[in-house]
Structure formats: C-alpha cells, structure tokens
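In this view, the complex is presented without one of its protein chains, the others remaining in place.
A and B are the chain letters, set down in written order, and residue numbers restart from 1 in every chain.
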Amino acid sequence: MSEAAGLPAGHHHTAPTGFIRKYIFSVDHKVIGLQYYGLALLAVFIGMALSWLMRLHLGWANLAIPGLEKLSATGAPGNIMTPEYYLSLMTMHGTIMVFFVLTTAPFAGFGNYFLPIQVGAADMAFPRMNMMSFWVTFVAFAVMMSAFFVPGGPPLSGWTAYAPLSDVGQTAGPGQGWGQTMWAISIAIFCVGQLLGSINFIATTLDLRTRGMSLIRLPLSTWAWFITSVIGLMAFAVLLPACILLILDRVAGTSFFLPSGLVFNDQMLTHSGGSPLLWQHLFWFFGHPEVYIAILPAIGIVSHILPAFLRKPPLGPRVLVGCMVAIGFLSYMVWGHHMFVSGMNPFSAILFSVPTLVITIPATIATLLWIGSVYGSRMKFTTAALFCLGFISVFTTGGLSGFFLAQPTIDVYLHATYFVVAHFHFVMAVAAIFGIFAGTYFWMPKMVGRMMNETLGKIHFWITFVGVYCIFMPMHYIGLAGNIRRYAAFTDNFLIPLIPVHKFITIAALITGAAQFIFLFNLIHTRFWGPKAADNPWGATSLEWSTTSPPPFDNFGGKQLVVHQEAYLYGVQGAAQDFVMQTAPEVVKSS
Amino acid sequence: MSELELSAHSGHAGLMEESPYGIPSGKLAMWCFVLSDAVTFGAVLFAYGYLRIGSPDWSTPFSFTPSILNGLVMTFVLLTSGLTMLAAVEAAKAGRTAAGTRWLWATCALGALFAALHLLEWRRMFEEGWRLFQNPTGGSVEFGAAFFSITGLHLLHVIGGVVALATIAIGFARQKYNRIDVEVLGIYWHFVDLVWMFVFPLVYLMNAK
Partner (left out) sequence: MTVEDSPHVPGMKFFVAVWIGLMCIVGVEVIVTFQHPSPRVLLASLLFLAFVEAAVAVFYFMHLKFERAALAWSALPLFVFVMFMMDQIWPDAFRLLSMRLLSQ
C-alpha cells in the first residue's frame, strides 16, 4: 500500500528475511538507528585520530609522525606535517565531528532507535524514507572521506569554509581544488539526508503515538528529538543552498561570495560583485541552530536517564520542555555572535548579543532543574548516571564561557583564540559526547540484550571526565593569554611560553583518547559475550522498557500498548516496586 | 471492532492518539517538506536581494517583449496547472479515477510546457550572451548568477514535479496510488506555483526595463 498514508494502526509488517534485507537495506528503524550509530562510531574514531595528529604537531612542532607521509606525500614530506596539512586535518576533524558524529549519533542514532518505541509505535511513519535517509548520509560520509584521497587532499578552510578561501578554487592552496568541492558536495548531500530524517521524526511523534500517550506524557528524550527535528528542518534548508552557491562559485564561475579585486598568487581574479560576508551569514544562520541540534538530544537523553537512577521524578519536566522549545526558538536569533569581528554592521552586534545572553536563561534553568532533581535523591551511581552527572558539569563549564563570548566587547579580544576552542569543545565535544555515552550505557542492554561491563564503564568515565578537563580547561587560560586558534605552530614571542601548556594538553588528549578504546572494547565485548539483560534492568518507566531486550522486529510483538501514566513515576509510595511504568493501569496518587 | 475494519488513520478507533492536525502522515510530511523548501528558496532570494542591494551596476534588461510577456505566459501556464491539479484532487476524492487521471496528465502537460518555455527563454538569453558569470550589457555579473540559479532551482522543482505527476498519474489509474497520494502531490505542485509567485515579480518584474 502506498506509503503516503503512513503506517496504519494495527498494521503488521512481516519480519524481513535474508541478510541484505535484515542488516543492510533494512527499513526497521532499530537497524537504521544502529547503522547511524555505527557510522558515528567510525567517524568519531577517525575524528579523534585527526585530533591526535593535530595535538602532536602543536605540542612538538616538526615532529616526524610515522606513517603520515603515506597519508599525504605533499602534506607530510618526511612524515613532518606542513602547516597547510595541519589546517586540512583540522578542517576534516571539525567537519567529521560536527556533522557525522554530533548530528548523527544522538539524533539520528538514538532517535531513530527509540523515538518510535517511546511513543509506542511499530516503526517510523515512513520506514523506506528512513532507510533512504541513512544511505544518503552514508554517501555523504563516503564523499567526505574521498576528500582525503583526491588530488590536493582535503580542504583547509575549516569546517566553516569561509569565502573567499573556500571559494576561489585550487589557487588558494592545497586541498582547495577537488578537496573543497568534495566537501561542499558531501555537506549538500548530508543536508538532504537530515531533511528526510527530520520529516520522519516529526510525523512519527505527532501521528503514531499509541493510545494514552498524550504529548504531555512523552518522555523528555522524545521531546528533545522532536524539537531538534523542527529546528533541523529549517536550518539545513539554508545550508543546502549555501553549499550550492559555493559549488557554483567554484565550478561555474559565479561570484556569489567573491568581490572584485582579489589577488591570489600574484594573479587578479576575474570575479566581481559578491560578498564573503554573505557566506558567513548563510552559514551561521544554519550553524548556530546546528549546535543546538547537536546538544538538545543530549539534553533530552540526560534528562530521561537521570530520573531512573535518582529513583525520583525530574524536577519541573514541563518547564524543561519549555526550555528546550525556548532554546530552539532563540537559536535562530543569535547567529551573528559568530561574526562580531567579521566587519558586519556593528549595530547588528547588539541585535545578536542580546538574544545570545537571553538564550543562557533557558539553558541555566535546565541546569538548575537537573541539580534540583539530584538534590535529596539517593543516587544509584551506574556508569550511565555518572555520565549524566558529568554532562551537567561540562555543560555548565562550557556554558559559562559562552556568557563571555556573547558580549561583543569581550569577544573582540577572545574571538579566534583558544578560549573559543575551549567553549565549543566543552559544550559540543564533551557535553554532547557525554550524552551519547550516557545513552549508550543506559540503552545498550535494550538494543543488544546484554549488559555492559560496569567496571570498565566506570574506568572509562573517570579517565574521560578528568581527561577532558585536563585537555580543555587550560585552553581557557591560554586563550585569555592571546593564543590564537587555527595556527599550525606557535612561533611568536608571546606564544612560545604557552607551548608547555600545549604539551600538557596533548598528553592529556592522548591518554583520554586511549581510554576511549576501553569503551570500544566494552561495546564489542558486550555485543558478543555480555551477560544477558532483562527486559527492564534499570527499573525504568518509559515504553522501551515494556518490551523485550532487544525488542522484536515490530517493537511490541504485535501488541498495541495503552499508556496510562506520565513518564517518570519513580519513588512512588505504595507501588509494588518504587516505580510505575507508563503502561501500568493503576491509579497513582499524586504526591 | 476487528482489525480488518480499521482504516489507516482512525486514531479515534482507540488504538492510537489522534494527530493534532488531523491529517494523514503523508500530508503532514509534505507540509514539512514544503516548509523546509520554502526556507531554502527564501535563503536564495535573500542572497539575491543582498547582492543586488550591494551592486551599484545592476542591470534591468527585461523589456516587455519578449521577456516579460514570456514570463506572463509562463505564469498563466503554471497557474492553470494549479487549477487542473485542483480538478484532479477533486475527482480523486470523489472516486472518479478516470477523470482524476486525465486531470493529472493535464497538469503534467502544463508543467512540461512551462519547463519548455523556460528552457527556450534560457536559450534565447544564452544567445544574447548571458551566463552565470557574464553580463552582455556590461552591468553586474551577479545578474546572471542570481537569475540562472534562482530560475534553475525552480525549474528543477518543476521538472521533478512533472516526473512525479506522470508517475502518480500512471499509478493512480492502476490504483497503485490513492487519493491521498494525489492530494499530497497537489500540495507539492501548488508550492512550486507559490515559489513562482515570488520569482516572477522579484526576478523578472524588478528587472524590467
């Protein structure tokens, strides 16, 4: 039957047979979610390896890194990284991490797996379109990876790809020919995949909720995925034409982002009429909502997991949803805070700075709600719980530095220093990743039917938690001292004294990175040899815990669940256990 | 009520929560897509406006004949295709498959006519020396860039719509697609028309001699 009608109630789809239909071209949202997760896992280790190469070069300039010449003969002759290649590795690090890890794992990965289950549906509203979204994203990843191997290597203009550097083509430097074009094509394809995914999430959340699952009763993670997809629907809609215009400038001779009078390598370019600032406007109009797309699912996941280990309902869940909506709404108003020093109209700076400061309010309220939830609880310190607490810590730390950057007067000094690097790594690289870790430790039993090793998990947590502070906390101070970012080497007099700090950061980064292999080992070991998990090992309330671990192909074994309760009834007096599941029919006295 | 009697969307049968918008998922999905695509076209039009404001040497090369007149004909064709699409949706809703199919083909034909007229216009402009990067009147080269990219993006959507119309027309006749599918396609097709309602004034009329 036509898919335009969506999945009907009581619809039974038969389980797929054959390896290809089951694991490769599957329409099962659970398989697709795991495919996205697997893609993100591959991407994060590539991105992390890139960061190690960067950090080694920053700590020990002119270090010969074994094997680097094999990756790029021109980029690392004699295994020593050229400054251009450093910038290329930095560009790919940022791009891979932001797009293929942070936008993929918490949203497309966990969201695909758990959104249908948490609303009580048998699958997403459009399973085949869901499968297409993943493979489109996969193609985008393949095109991005190809940038390493095309003539000239990967681009060096940063994940932000500012014009005119990204726009003029080969003449701008190594990697700016084929590499940049591959980058732009990859991102354009990625936008399409995200758009299709967002449509699916919205339709599923609104249309496929089982009986009794009113919007108020939705878990906080579902709310977060829903709000994220609404944001993404319009944010990626702007990045797509921006990339198309970039590609046109590069291959069709247009001048959207190129003014006249540009001279590269002693040659005046023939372009005229365009504006590099236009690229920045279009890019950041997408770019700012994008960072909230990266963090909101993690906020939802942490808010969802915490109550299970506090054995207490979260404080103010509706306020928290309101905060997420406010953040989504405000995220479209602040993008110019990335452009305070770009030469844009200074008056605009005020228009952008005020909402940026305002957006700290819902973020702060959310943080206070988490802290308020933890207060007075008897916490069960599982690994997932530890990562949730760690999330609160790093989100706060990263958010605090944002207060400073929000103000143009301070930002004029701090822009393009390591202070900014510290800020966004704390909120994105650390906080969002902690959300992914928390989700993994919490949901792995459900996804693969086996428990992860708690000891290894705790070791992973503590090394990572201490490690990220060792890596990123010093960056605030060297940033304040004037350490400019995106430099391949520190040769100025005021930067040389900071090199020992860089060495420390590098060592911390290597150790923390190594600890991630504990996580990887835990994942693999669990998948094949972990102890079997019960249906509800954590005593949690939401619908994913009402089904088997792992769930059957149609999530609930043909049953249509009926929801009677809100999402976080923990610590209930007089209940048989100290929690009431969403499907339980008993009347719960509100305390 | 047995499961066999359940229709696709009867949330009221009690098994599911009702959608807040009361429309089939396919329609909601198309509205989401339209919203997103509208932002995309909005961004491109904003970029055009941005560059135009910043260009003191902007050209306004379109005289009434042939450019504006051609644009008017194209507008007429597209608007009429919107009307035939409505007829198709109405016929489909009333269960008149043959009539619905005919109206779908009429819409498809009008869409194809629009595309053909557009390509002919492009060819005429190429012959005059216009390119994405070239302005034969000596004014800003951004004119060609903006004109061809905006109309090109729109044309891609028209061609995609024409293909979809043909696909749905064939499938609807064979009852592979139902009236909801026709309605969903209708939303897309009207959106393509909607974009033209901005492109024609902003890109053609604003550049009239």
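The definition used in the following text is that a contact is a pair of C-beta atoms (placed from the backbone, for glycine too) under 8 Å apart; a residue touches a chain by one contact, two chains touch by 3 or more.
Keep in mind that this is a model prediction, so the values were computed, not measured.
Engineer: Would you mind spotting which of A:G75, A:P219, A:G232 or A:G336 touches the chain that isn't drawn?
Structural biologist: Of the candidates A:G75, A:P219, A:G232 or A:G336, A:G336 is in touch with the missing chain.
Engineer: One chain is left out of this view; which of B:F114, B:F147, B:F172 or B:F191 touches it in the full complex?
Structural biologist: B:F191
Engineer: Name every residue on chain B in touch with the hidden partner chain.
Structural biologist: Against the left-out chain, chain B lists 7-12, 18-24, 31, 35, 38-39, 42-43, 46, 49-51, 53-54, 56, 64, 68, 72, 75-76, 79-80, 82-83, 85-87, 90, 93, 183, 186-187, 190-191, 193-194, 197-198, 200-202, 205-206, 208.
Engineer: Name, in rising order, the residues on chain A that touch the hidden chain in the full complex.
Structural biologist: Residues of chain A in touch with the missing chain: 230, 234, 259-261, 272, 275, 277-278, 281, 285, 329, 332-333, 336, 344-345, 347-348, 351-352.
Here, only the chains that are shown with their structure count from here on.
Engineer: Where the centres are mean C-alpha positions, what is the separation of chain A from chain B, in Å?
Structural biologist: Chain A and chain B have C-alpha centres separated by 34 Å.
Engineer: Where on chain A does chain B make contact in their complex?
Structural biologist: 1-10, 125-126, 195, 198-200, 202-203, 206-215, 233-234, 236-238, 240-242, 244-245, 248, 252-256, 271-275, 278, 281-282, 285, 560
Engineer: Which residues of chain B touch chain A once you look at their complex with the stated criterion?
Structural biologist: Contact set of chain B toward chain A: 3, 6-11, 13-17, 19-21, 24-29, 32-33, 35-37, 39-40, 43-44, 47, 50-51, 54-55, 131-133, 140-142, 144-145, 149, 153, 176-178, 180-181, 184.
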